[in-house]
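Please see the structure below; I have some questions.
Apart from one protein chain that is not included, each protein chain of the complex appears where it belongs.
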Amino acid sequence: MLILMRPDATPEQIDEVMARIRDLGFQGHAMPGAQRIAIGVTGNQGAIDPAHFARCAGVVEAVAVSKPFKQVSREWRPDDTIIAMNAAAGTARFGGGSFAVIAGPCAVENREQLLGTADAVKGGGARVLRGGAYKPRTSPYAFQGMKAEGLTLLAEARERTGLPVVTEVLDTQHVDLVAEHADMLQIGARNMQNFALLEAVGKQPRPVMLKRGLSATIQEFLMAAEYIVKSGNPNVLLCERGIRTFETMTRNTLDLGSIPLIKRLTHLPIIIDPSHGTGDWRSVPALARAAIAVGADGLMVEVHPDPAKALSDGPQSLTPPKFAEMMEGLRALAGVLGVSL
Amino acid sequence: MLILMRPDATPEQIDEVMARIRDLGFQGHAMPGAQRIAIGVTGNQGAIDPAHFARCAGVVEAVAVSKPFKQVSREWRPDDTIIAMNAAAGTARFGGGSFAVIAGPCAVENREQLLGTADAVKGGGARVLRGGAYKPRTSPYAFQGMKAEGLTLLAEARERTGLPVVTEVLDTQHVDLVAEHADMLQIGARNMQNFALLEAVGKQPRPVMLKRGLSATIQEFLMAAEYIVKSGNPNVLLCERGIRTFETMTRNTLDLGSIPLIKRLTHLPIIIDPSHGTGDWRSVPALARAAIAVGADGLMVEVHPDPAKALSDGPQSLTPPKFAEMMEGLRALAGVLGVSL
Amino acid sequence: MLILMRPDATPEQIDEVMARIRDLGFQGHAMPGAQRIAIGVTGNQGAIDPAHFARCAGVVEAVAVSKPFKQVSREWRPDDTIIAMNAAAGTARFGGGSFAVIAGPCAVENREQLLGTADAVKGGGARVLRGGAYKPRTSPYAFQGMKAEGLTLLAEARERTGLPVVTEVLDTQHVDLVAEHADMLQIGARNMQNFALLEAVGKQPRPVMLKRGLSATIQEFLMAAEYIVKSGNPNVLLCERGIRTFETMTRNTLDLGSIPLIKRLTHLPIIIDPSHGTGDWRSVPALARAAIAVGADGLMVEVHPDPAKALSDGPQSLTPPKFAEMMEGLRALAGVLGVSL
Partner (left out) sequence: MLILMRPDATPEQIDEVMARIRDLGFQGHAMPGAQRIAIGVTGNQGAIDPAHFARCAGVVEAVAVSKPFKQVSREWRPDDTIIAMNAAAGTARFGGGSFAVIAGPCAVENREQLLGTADAVKGGGARVLRGGAYKPRTSPYAFQGMKAEGLTLLAEARERTGLPVVTEVLDTQHVDLVAEHADMLQIGARNMQNFALLEAVGKQPRPVMLKRGLSATIQEFLMAAEYIVKSGNPNVLLCERGIRTFETMTRNTLDLGSIPLIKRLTHLPIIIDPSHGTGDWRSVPALARAAIAVGADGLMVEVHPDPAKALSDGPQSLTPPKFAEMMEGLRALAGVLGVSL
């Protein structure tokens, strides 16, 4: 149930509606928009009779929300959520017409590799540094990341470059530690429906980047975001990174066709990961162009100073010069598209 | 096996190589490129010893072609195949840096609808008119197209607008009739592995647009094109129209991530069909922008004067004004991307 | 629309209902069942008002058929369609509690190979001989079958063994020729939505085996059968042969979970092809047991005297002794399951 207030509704009228919602045993959530306030109702199992609110002063309409996702839906909040990360090197802004690029190595491997890459991606125009400290690997015998030591290196890279840092968290028991070192927490594709972890990152204050699961429908993807928002954290940055299909010549199938639909369904910003989406650095610049053209709010790409020696995901990593070249191309497009890059 | 000749190889040297190929019981195919001639060898079951050709005058190298597709591969022919259709309204050109748009109704429904749409898409900047006369429908109870009468109307629309016409052929027994009326023959997604039909369109002179099957791998897609080329017709225009995945909120999953890979693998041009790819007209302009940005050679979009009354595919059809608006956006991007639209 | 007549409805009452259907501009199809007659109505675009028939004598009920498939649905015909093929070696019967096995080589390769295999599968208990004369191959450079010569050899094998023969038809132009030599026509997975071919085999009298397409939904599969039945041929034998999924360790994903559902939706018999379904002869006997246990009406398996030398599909072919061993196991299960094998 979503209650739309008149643009000129008074604070007293809003309070009255909130009180009535509480009386019915539900929770009200006031959502200020550009033109008017909407009040979302949660806690109900089934439908609520709109008649409960029809005669309240200041109410335009009480509408049932048909989709299973509520707080993340456009009906709930018509205006774009903008995720802005302030940092020494400037503000990274996702959503509302701003397009930002996250770049860095797949995994933090050592101090030299990380700091060198951080300098390079900053030089190329990245707004956020990425780097994996805890690595989810299909094989228990593969490199599992530098863990806590990697977090320390990421913090050092932030000090040095002024770029905010995003890194993945794999376990509820690490959420506090990661949130202490990073500016944004990443939930990986394989944990998109790790509901305990979604709730845990929903209860801490850092923005969360949520990657779409390999076989997650758009609806499941938004429901996973709903878990985080419902737990108290409204700053969820969605990330489309390719889904699993029958095609094996590309690492995943990047679902760019879903972006306009997702933008209609939700107010949350969404970025594209063409590195995992294609699995081949040669395809990354073309898909980065497609991402900005299709209306996404940003990119995440993997960059490595020496891809051939990378401990993971070398074949999909750009070198620093190739990254800089890609950014050139995006800036030219951003001008034509009216996007702030 | 592919035999690369020196740039300065003489006609006599080429003839000698061709004769040696015939002596071995195989067929040679001379492929003139921008800088040199390559000679492809077919008819061999297994590998051929390169030593057979190493000592021939004018030969640079004899290389084994590892991929199962031969004549459609970049190794076979490094330069782009350009499909150019000359018509009264100008030339439609796909490939080699040219981007052309095909537009029109899903199905030819009646004279007024077709001619009105043809005028509108020409006005918006389309280079080719599409329209289905024979319609492959999931249900035998659905509208199956105007058939031969539809072909006559398409020919009339070409007379009127000067636009070349593309339409689908469903059966080997209709190939001659369709080729008589249309300028390009379309093989639909469901017939992508109808090998008898592929051979039939390979034996007539019109260019062929081959749509990727719903669950066709990239390799199978290129092998289907190989059937047409091997049968004698080198002018195959590939069309990515979305694949079938677990996602149901979009009609298909448009596989834009495969485009840079396909451009590396084959010299054939490839266009995108965002109408079938998304199933929703509201998503079409964004995906059209993504298509030109990712490096495709053209678009095919459905346009209908009154989508609500369309006999098929109304929800994914643009109105003429929306089509014109989309074309505006593409022209702005084409300038930045260095593409000729 | 389906009109259910009373068990004691008279022929005159039935005629009256048929006449009323014709008066409305539609076609009526009388479907005699075990207990009563049902009359199907086709030719209507939208819903028909049941009131047209409510007052007719002998009518129990007029019900709208909600599914898009009509004549193949259980609502249309509650009793199993039984496909019985009479031949010198006895009757092969699919459906209605009978389970029959079709076996033979993937492709007819030569006289000795075919006749030897035919003798062996007959000895093992197969009821129908299979063998491909026209072979649909992904590559135009692969063996395409012995074509008309293969048909002649199949006819010879039938003379010799008394087994009826099934073989694939690829093109509308070959339907008459294949129907002349074979007892059942096969539509392959890649042609499941070759609608011209479906109509062509629907207009000839031999039973048709229709294989499910690689990415065909159950609904599309039944709609393809509907094309054949609507064209006049009620004897369609469905064949589940595995669908295409992300899994690559098995050749296809055999969809046994759909069989009970398909048996509820349609009266047509359905068989399983574990050879294509798994792609590995070592898995075939276990899946054959699962097929009879899950309620399928038969099997189709590939058998080759020397799989290592087979021109196609060797890895999934059973040797004659392995085939005989598999049949042993099935006979033991048939007893417990109450199935006639």
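Order as written gives the chain letters A, B and C; numbering starts at 1 within each chain.
Throughout what follows, contacts are C-beta pairs under 8 Å (C-beta built on N, C-alpha and C of every residue); 3 or more make two chains touch, one makes a residue touch a chain.
All values reported here derive from a predicted model rather than from experimental measurement.
Undergrad: Let's see if you follow the contact definition: name the visible chains touching the chain that is missing.
TA: The chain that is not shown is in contact with A, B, C.
Undergrad: Please identify which residue in A:133, A:170, A:256 or A:271 touches the non-displayed chain.
TA: Answer from the full complex: A:170 touches the omitted chain.
Undergrad: Which of C:87, C:293 or C:324 touches the chain that is not shown?
TA: C:293
Undergrad: Extract the touching residues of chain B with respect to the undisplayed chain.
TA: 215, 244-246, 248
Undergrad: Contact with the hidden chain only, please: which chain A residues?
TA: 42, 68, 70, 136-141, 170-173, 190-191, 193-197, 213-215, 220, 223, 226-227, 230-231, 244
Undergrad: Please identify, in ascending order, the residues of chain C that touch the omitted chain?
TA: Interface with the chain not displayed, on the chain C side: 215, 217-219, 242-243, 245-250, 252-261, 264, 274, 277-278, 280, 282-283, 286-287, 289-295, 332-333, 335-337.
Simple rule for what comes next: only the chains that are shown with their structure count from here on.
Undergrad: Touch graph across the chains, line, ring, star, complete or other?
TA: Topology of the interface graph: complete, with all chain pairs in contact.
Undergrad: Same or different for chain A and chain B, when you check if over half of the residue numbers at their contact belong to both copies?
TA: same
Undergrad: Go ahead and note the Å separation of the Cα centroids belonging to chain A and chain B.
TA: From the centre of chain A to the centre of chain B is 37 Å.
Undergrad: Find every residue in chain C that makes contact with two or more other chains and list them.
TA: 215, 244, in rising order.
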